[in-house]
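Of the protein chains in this complex, all but one are displayed in their positions.
On to chain A.
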């Protein structure tokens, strides 16, 4: 079966925008340079057909083991937000990930594969926000096929994930270990990769698996298959076998996709009006 991957969907709660309001007014002001941002995910979701990403007040500060690091680009004008050359942007993000893959950086810091971008415009007078996330996925290796089997006992894997905070690790025999130990194995049937998978769709892996497969196929050009366990907390865990067509590793980054689509499947930014939550005038009216 040709492989499918469940895309990300961004959920920003009011505490996130509240934090953006405060930082923009007091700290960043007109500074448009990108800021670090952390997006939470959960391996317990069983609802919907997207990998849910949560942005909250924590996103601009702390990060936890269940978050991805990305970059927030907050523009001063709606014009600037609209004018962004998103085709070039995603290529730049893709190259960044591709560099991590080529250099082997991902083996020590796997979150570099899951890098994302959050572009936004915040109208702090009207409390209206426009935003559009990009979760770059490298379309590589070619012709990925996929089969899956239910995994019997994921408990030791969950324990390892929670005790170490590692989002990708390896399983060889009965023991888990750091991803960087992948080099110890010469054949793809000696080792499984385990990924904390935010996909809520049973037996279908989430978006982050794509860049992981790209990384493995570049790291081990002699492999054309890999075993990958999609680790979930609330639903069944599956062990997947992905296989692909072996080709010579391209010098340049292959095609990249990942601008978020809306619920209708269109490539389009989101807009949200929080004036009833934030506007002091409206709040006054409500409380009367």
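Here is the rule we use: contacts are C-beta pairs under 8 Å (C-beta built on N, C-alpha and C of every residue); 3 or more make two chains touch, one makes a residue touch a chain; residues count from 1.
Simple rule for what comes next: contacts and distances are computed from a predicted model.
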### Task
Select, from "S1 motif domain-containing protein", "Small ribosomal subunit protein mS29", "F-box protein GID2" or "Ubiquitin-like-conjugating enzyme ATG3", the UniProt-recorded name of the complex's unshown chain.
"Ubiquitin-like-conjugating enzyme ATG3"
## Note on the structure
Residues on chain A facing the left-out chain by the touch rule are 2-7, 9-15, 17-19, 22, 42, 44-45, 47-49, 52, 54, 57-58, 62, 78, 82, 86-87, 90, 123, 128, 130, 137, 139, 144, 201, 204, 210, 233-234, 255, 257-259, 262-274, 276-277, 283, 286
